[in-house]
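With one protein chain removed, the remaining protein chains of the complex are shown where they sit.
On to chain A.
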Amino acid sequence: MKDLIIPRDNDRDMGTPAREGAPVTLTIDGFDITVPEGTSVMRAAAEAGFQIPKLCATDSLEAFGSCRLCVVEIEGRRGTPASCTTPVAPGMVVRTQSEKVKKIRKGVMELYISDHPLDCLTCAANGDCELQDMAGATGLRDVRYQAPADGGMSNHFEARQNGEANPQYVPKDDSNPYFTYDPSKCIVCNRCVRACEEVQGTFALTIAGRGFDSRVSAGTAADDFLSSDCVSCGACVQACPTATLQEKSVIELGTPERSVITTCAYCGVGCSFKAELNGDELVRMVPYKHGKANRGHSCVKGRFAYGYAKHKDRILNPMIRDSIDEPWREVSWEEALGFAASRMRGLQEKYGKKSIGVITSSRCTNEETFLVQKLARGVFGNNNTDTCARVCHSPTGYGLGQTFGTSAGTQDFDSVEHTDVVIVIGANPTDGHPVFASRLKKRLRDGAELIVIDPRRTNLVKSPHIQAAHHLALRPGTNVAVVTALAHVIVTEGLMDEAFIRTRCDWEEFQVYAEFASAPRHSPEATELLTGVPAAELRAAARLFATGGNGAIYYGLGVTEHSQGSTTVMGIANLAMLTGNIGRKGVGVNPLRGQNNVQGSCDMGSFPHELPGYRHVKLPEVRAVFEQAWGVEIDPEPGLRIPNMLDAAVDGSFKGLYCQGEDILQSDPDTKHVAAGLAAMECVIVHDLFLNETANYAHVFLPGSTFLEKDGTFTNAERRINRVRRVMAPMNGYADWEVTQLLANAMGAGWTYTHPSQIMDEIAATTPSFAGVDYTLLEEKGSVQWPCNEAHPGGTPLMHVDGFVRGKGRFIVTEYVATDEKTGPRFPLLLTTGRILSQYNVGAQTRRTGNVVWHDQDLLEIHPHDAEVRGVKQGDWIKLASRSGETTLRAELTDRVSPGVVYTTFHHPDTQANVITTDFSDWATNCPEYKVTAVQVSLSNGPTEWQEDYASQAQRSRRILPAAE
């Protein structure tokens, strides 16, 4: 019997997917092997350590049975069945290497190779080609078939034959910026087509033609890969066994010789990747199939958009200047840190201890974030620390904290495989969280129902083989009304899960809530005029969610970034409790986090009122833990949140800011107000990869390092702590945690960390939910979901299983209150904003990659009716104005948005969508109301005066003096 313990990092292709089922024992080549029922013979053999030759099978895809290379003999069965499509049976006796099957395989390979170029030595897949491997494995030594001399059916790989152009030859398609499609090397195994369908769910690829004419085709005959529906996720490239679909980086740099497992630094899905390298040169990023968030899948950003790491715009030397109208001066680290430290200390002496603060980064590691808030609390002596989660998911923290008792999503991503009805509200996963979207779409194709609540008709509403049962296209700003109306239907029609509520929630509070929700003013009929959602549709959606089995809610910033963001989060929690959808697989409340480490930055005490682990600074017992660990006194008063810092700066009481890895000037709302705040400060320290927009107002620039250049951890949307591993040395000389330590020490801190694992040990020692986390455990388990402590030594995939963290779940009354941001004669349209697949937030990274081919400018989506009355045609320059400001961009006419609603992205600083957004914010957390701004749209000739002034200020501000010799 073979040893069945397969090491975690074993990357062997098992041929077909794993199955769950009762154990079945069979014999393969004389060895007994026990596998779950439903497993293929091929996989069973792989479990036993035998690799049956194969070409069309791979373990990320269902078996297809087309290549005939994996044939085996089975005692008592006729013929030679394909092992990939044959399930195991008890007592089955399989022979994988009989003379008969060996002969068949050799014959199959001979045919394949007869139509394949023999340029192996110069092929980009040399050494990484399954066709090559199988030729070897089957012992193929010669190919007897030759093209007929008189032409006719011949081969696909020679451009010319007998002096004539070969009509079967199709030249290479290199339209995609990251990979090529070379039909001459294709063996039509169908793996790419199936990957596009099964793994990614886009259905961009197909096999065109029949028999010898069969060809992989992207889109229609007139399309290439770029013009097709392809989203460049890389699943097809990953699945391709030959050089037919090949990364351009491998073509250029050669096959990688080593790999390091790390975590993507884009969105909150937190995909695990293998960084594949030659020396310290990154050749490609490949999704890691044992990654528990992504299960081997990736999107265009994580897979391909890493070129920013070596972009020429990266700033590698520290720079300082006395005032922002001066050019930058490159200086030594010592001088820059000394300058920064003395300025910050000087400001505190002159304006008081609370006149300076920090912004931690949700892009940086937990360890780095921990140090930045420690810098504020332990060295500055105040709580002026905040993070970009302020402007995205702070209402999640507040809302879920109030209702459930903890500030995090309840499930892991695997949970979606057990869901029956999904509500996606205020999120656009195919663009913002693509790998999760692929996992969701797979479940939807398997029969789960979908309810989309979004002002736009997002891709999830209808795409190949996916259709939402209900799309509630609400007016921006009416989330609470819609969510409460759903609750109204559930309560008044008696669809709630009373047993769950009685045992798990506070019954008194439920009764108050039920009475509130039952009020006629919350009925869908009463709110229809307000929300724009047809009452019958909303009722049907509510019934489906309440009665359709396991119900899960996934939401994004369309929920949080409103005046009533926190209230909507509470409303969502109410819905989950009402229907008993908490505490098991397939259900739950799942915030989709925008950035890689939003969850982590919140966990690490980035907020000005909370120490690590979401514990208020007013609590003496919590302060005591850190006071003892750090040897300082901790201020019991909450500090300033980002918008408050800017207000205080304009008022003259906040003078210095250390901002790590966030571009508040571009990403925060009401750009003019942000600029005024920054301009009023006397020391702005920007710690970043690039001279971002905020750096236009900075006095000190400290170069940052990329996720490839440092060790640490990110925590994703499922509370999963994943390792980030250094694969190359920091180009700027220091990892970000080292830079923060240098700054702290320049201010007299005396920190002595030599590795991020020591910082994690400090986190574990001070923060109960992290008590069991250390790097040894992460090495051993790959990743772990907090809480991880004595009670949960292996982490916690599902929360609130036996009871809520706070004890009884708490229903909270959620009265709808209209935002003060209202349309009127001057600004009759509502603007809402969001992201697109190929770009990421402020675009500082993705704009410096090949991804610009998909999105080189922000566009304004406007309904054709609204466009027509304004004389706006497709592609026209238009001016977009609100009470805050105005900008220009091009119009995209689409009925994705309803009449009265316009939409744009905020990826490009020359558009600067946030000059339009206002300073209104969530009542509880000050999270800005990005998603609702009253605007007007009119035709325009070109950039506004503000855009021109901004561009020239930015250009002036980015001047760098040559270093003194």
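Going forward, contacts are C-beta pairs under 8 Å (C-beta built on N, C-alpha and C of every residue); 3 or more make two chains touch, one makes a residue touch a chain; residues count from 1.
Operating definition for what follows: contacts and distances are computed from a predicted model.
Per the UniProt record, the absent chain's protein name among "Oligopeptide ABC transporter (ATP-binding protein)", "Oxidoreductase", "L-cystine transport system permease protein" or "Formate dehydrogenase subunit delta" is "Formate dehydrogenase subunit delta".
The residue touching the chain not shown here, chosen from A:15, A:318, A:455 or A:639, is A:639.
Touching the missing chain, out of A:105, A:321 or A:609, is residue A:609.
Interface note for the absent chain: among A:110, A:326, A:627 or A:647, the touching residue is A:647. Contact with the omitted chain, checked across A:567, A:596, A:692 or A:766, is made by A:567.
Annotation: of A:775, A:923 or A:946, A:923 touches the absent chain (contact as defined above). Looking at chain A, the residues touching the absent chain are 352, 354, 383-384, 512, 516, 563, 567, 608-609, 616, 618, 637-641, 644, 647-648, 650-651, 653, 812-813, 815, 817, 820, 919-921, 923-926.
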